[in-house]
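The other protein chains are all here in position, but one chain of the complex has been omitted.
Just so it is clear, A, B and C label the chains in written order, and each chain counts residues from 1 on its own.
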Amino acid sequence: MNQKITMAQALNQALRDALHADPTVLVFGEDVGPLGGVFRITDGLTAEFGEDRCFDTPLAESGIVGMAVGLAMNGFRPVVEMQFDAFAYPAFEQVVSHVAKLRNRTRGAVSLPLVIRVPYAGGIGGVEHHCDSSEAYYAHTPGLHVLAPSNAEDAYGLLRAAIASDDPVVLLEPKKLYWSKEEVDLTAAVPGIGRAVVRRPGTDATLVAYGPSVPTALEAAEVAAQEGRSLQVVDVRSIVPFDDETVCAAVRSTGRAVVVAEAAGFASVAAEIAARVSERCFHHLHAPVRRVTGFDIPYPPPKLEHLHLPSVDRILDAVDDLQWEDA
Amino acid sequence: MNQKITMAQALNQALRDALHADPTVLVFGEDVGPLGGVFRITDGLTAEFGEDRCFDTPLAESGIVGMAVGLAMNGFRPVVEMQFDAFAYPAFEQVVSHVAKLRNRTRGAVSLPLVIRVPYAGGIGGVEHHCDSSEAYYAHTPGLHVLAPSNAEDAYGLLRAAIASDDPVVLLEPKKLYWSKEEVDLTAAVPGIGRAVVRRPGTDATLVAYGPSVPTALEAAEVAAQEGRSLQVVDVRSIVPFDDETVCAAVRSTGRAVVVAEAAGFASVAAEIAARVSERCFHHLHAPVRRVTGFDIPYPPPKLEHLHLPSVDRILDAVDDLQWEDA
Amino acid sequence: MTAAIDALLPGEPVVLIDADGARTPDDAHELPAADSLVQAYRSLVTARRINDQAYALVRQGRLAVYPSSHGQEACQVAAAQVLGEDDWLFPTYRDTVAAVLRGVDPVGVLVLLKGDWHSGYDPYEHKVAPQATPLATQLLHAVGVAHAAQLRGEPAVVMALCGDGATSEGDFHEALNFAAVFGAPVVFFVQNNQYAISVPLARQSVAPSLAHKGIGYGIPGRRVDGNDVAALLSVLGAAVQRARDGEGPQLVEAHTYRMQAHTNADDATRYRADDEVAAWERRDPVRRIETYLRGAGLLDDATAAAFAAEAEQVAAQVRDGLNTDVTPRPDDLFDHVYARRTPQLDEQAALLADELAAEQAGE
Partner (left out) sequence: MTAAIDALLPGEPVVLIDADGARTPDDAHELPAADSLVQAYRSLVTARRINDQAYALVRQGRLAVYPSSHGQEACQVAAAQVLGEDDWLFPTYRDTVAAVLRGVDPVGVLVLLKGDWHSGYDPYEHKVAPQATPLATQLLHAVGVAHAAQLRGEPAVVMALCGDGATSEGDFHEALNFAAVFGAPVVFFVQNNQYAISVPLARQSVAPSLAHKGIGYGIPGRRVDGNDVAALLSVLGAAVQRARDGEGPQLVEAHTYRMQAHTNADDATRYRADDEVAAWERRDPVRRIETYLRGAGLLDDATAAAFAAEAEQVAAQVRDGLNTDVTPRPDDLFDHVYARRTPQLDEQAALLADELAAEQAGE
């Protein structure tokens, strides 16, 4: 059943399959109808399922998310698209004060099975507002599940899992991976929400990454291997809930860790991972947990973004720093 | 020059003094005019300085912050009030995409000397949406300064410093401390933005806290002292920029640390502090850095909030946990 | 697709029974049927009693705070009365009474203000959404709920409430526009009580009226005397019928007044004059319809006394319900964040359980 498709196609297929499987699934947002979305993730859905199931809305993100809340309250499973990461901010109040809290507010009487898809992060030469790594805002907000696939197969599986979930999910889709083609088994067991995975075994140190940083981490591990250092790579995949078991077991097995993420480092998901790993693996650590993240700056213009984003070299430098002399 | 006043009065005095000192200072928001704000922080300002200098706006937070951006672009120093923490969320896009980025966007041509005052955090028996600890959202956003005073004197000083700053400042005012009376020296040197302070010396372990958690940490240290344990308390005060020097020197001096904050712990400012301290003080640490934070839940109803908030007991339990047998 | 301007323009506020309880010469609108008016009066008596009772409970420290709809009860009553069982009500913090009149247990509505829990009732039981605190946000949820009904071909209508202040929020704009574009069966009902806490209407808007805001969305606006329950039943009833008939949303603005402070924590003397309050006192919605009904021979002393007794019973129910102290379960902190607890919440719940066990053991 394996096929070579892009992450964009995998996501499109996931929506298609979900719309087929469940008549309560709805897809809407800006330009997701006839155009098929600016990234073509919803390509062909209006044609196939009709205007009622996949439709354009007026241009207003708070409106989109707020209406999704109402639809979810009343029997539907909305999947909404925020056109780009930074254009989800107008919906922030709806996300934080309602999407994340309505179940809790009603002691479980109202569940909100809705998915907010966010094409996110950088590395595409995009202009300002089109490259934000906004995961920390969502991950810090209790009540949301926050997922970030790093490949087409997970993208398919996580989107299906997100739509099936009775809780709201923010699905962060790494834009720069949309067009990378991979072998994908769409019949593979859907990875459960909350499960990290070891992408590459290794014994000397552990790279912990998610979303767009996973391929970079894997590349770094490849280079390191050529230099005789064995780096393990863990793909977090599910930021919330977090898979402490897998991540901590991995770090304990090597005793050294570097967390890699594109977002500004301060008060970030990378900070969380570094803090938990430092606390939970304290006696196994031979060196402090290092972070390789974006700088604490607004997303830079395209010509400078390569200096900002975690690179193979910067990751390897951080690994070099892990006090090998003490080992 | 010392007087006994509340934090609310200190903040009011700071606004008054700033309005006197600089004709470009403006104060506006919801109910800040004739009413003097729901917390009376702007009490009497409209009467004293007139409608042009301190005024009510229509009820719209994005509007308030967006208009402040324009006023700051054109020669004024606006100080705006968000009525409660969770009611600042409608302004999130303005804060993240403009307030934090306009200087950078224009390579320094446009500076935004504006202050966003946010009565924040819990412990006041307030209903939902009135008790959020929202500091992580701001602290994670490069381009903002984020301050959280823990007492009346700092509240005065930090607000004056914030108004004088040519950069945008989010001032987080711990609601539950508004009415606590203290000796205050309003002529004391304004604490610079970016300076933490050791509030209580101690040798066994360091409590790192800010805003509403500082009094709790001090109380815990007091109780610990009676039990023969000497706890140092550091008041972070300036979350961004962060005072690594003071905080790390303190933690290195004791070799043990507990970070205390009300916000949900995941991907929080407490996570950042724990991660930095773990990294920077690694070889001085006798035990993992512990965090005592709010649970990863929406802010609970008043009758349960005492179970959620960092308490003296929970702090002391965490201290007990710092592997004293290994020391 | 776009509406002609004439159909959108709000006329003058509809008044059917004036402040003295007399039928006005308005003959564009029929007076609602007598039994409907009597029913409204009956609800008004209960509504007023609930407001007074809750207010008293605040003074006694049984409730932390109460945003009273005293003076706005005609709006509360009409909003509930014009809805059918399958319709939805979206109330704000001030609309306790409307929720109760729709059948929600008053104690359930008030636990929020007692500190027990955020929302004390099941929104599906009587199709009453949780009372909204962040202003105007609920209007979008209302559009979504209405659109869901529309997609399923159900005839349900959604009544979405907000205040004058809330009309300034961006979500108000987005909600009206979404409703208009999707033709969603929503009645947006603005209770213009002249103030948003301390901020008077003039600082909120300089439009000819708040109902004029509908025009910019292609939504007809209607204005109505918010202290005249007959006019409210007529205008809101027509708006609900229109939405049910598939003709889309409507915006209704009621002119009324918040007789008490914003909540008991507020000091209204700081921003409004006594004579302004007194002028509105003379337009009291309960007295007005009572005068009319008695004059028309539709209400006698015995019936009035029966209604008062009924209201007294509800008040007693409120008192009793709020006098019993409920201690919320600590596990409630963790059990409803998600459908299933995350491993992190399991850990945190265990920590708290340990603490509580240690505390008990220590005692």
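As a working rule, a contact is a pair of C-beta atoms (placed from the backbone, for glycine too) under 8 Å apart; a residue touches a chain by one contact, two chains touch by 3 or more.
Since the model is a prediction, treat every value here as computed from it, not as a measurement.
Touch, as defined at the top, links the missing chain to these shown chains in the whole complex: A, B, C.
Here the missing chain is touched by one residue of B:Q13, B:T46 or B:Q94, and it is B:Q94. Residue A:P300 is the one among A:P191, A:P212, A:G255 or A:P300 that touches the chain missing from this view. Remark: the omitted chain is touched by one listed residue; of A:D56, A:E135, A:D154 or A:D167 this is A:D56. In the full complex, the hidden chain is touched by chain B at residues 26, 52, 57-58, 60, 62-63, 65-76, 78, 90, 93-94, 97-98, 102-111, 142-143, 145, 165-167, 194, 240-245. For chain C, the list of residues touching the undisplayed chain reads 1-5, 8-9, 168-174, 177, 180-181, 202-209, 212-218. In the full complex, chain A contacts the hidden chain through residues 30-31, 33-36, 38, 56-63, 86-87, 89-90, 125, 127-129, 266, 295-298, 300-304, 307-308, 313-314, 317.
Here is the rule we go by: only the chains that are shown with their structure count from here on.
Greatest Cα centroid separation from chain B: this falls to C.
The distance from the centre of chain A to the centre of chain C, each centre being the mean of the chain's C-alpha atoms, comes to 40 Å. Work out the mean CA point of chain B and of chain C, and you get 36 Å between them.
In this assembly, the C-alpha centroid of chain A lies 30 Å from the C-alpha centroid of chain B.
In chain B, the residues that touch at least two other chains are 62, 86, 89-90, 128-129, 266, 295-298.
Residue positions 117-118, 134, 170-171, 332, 337, 342, 344 of chain C each touch two or more of the other chains.
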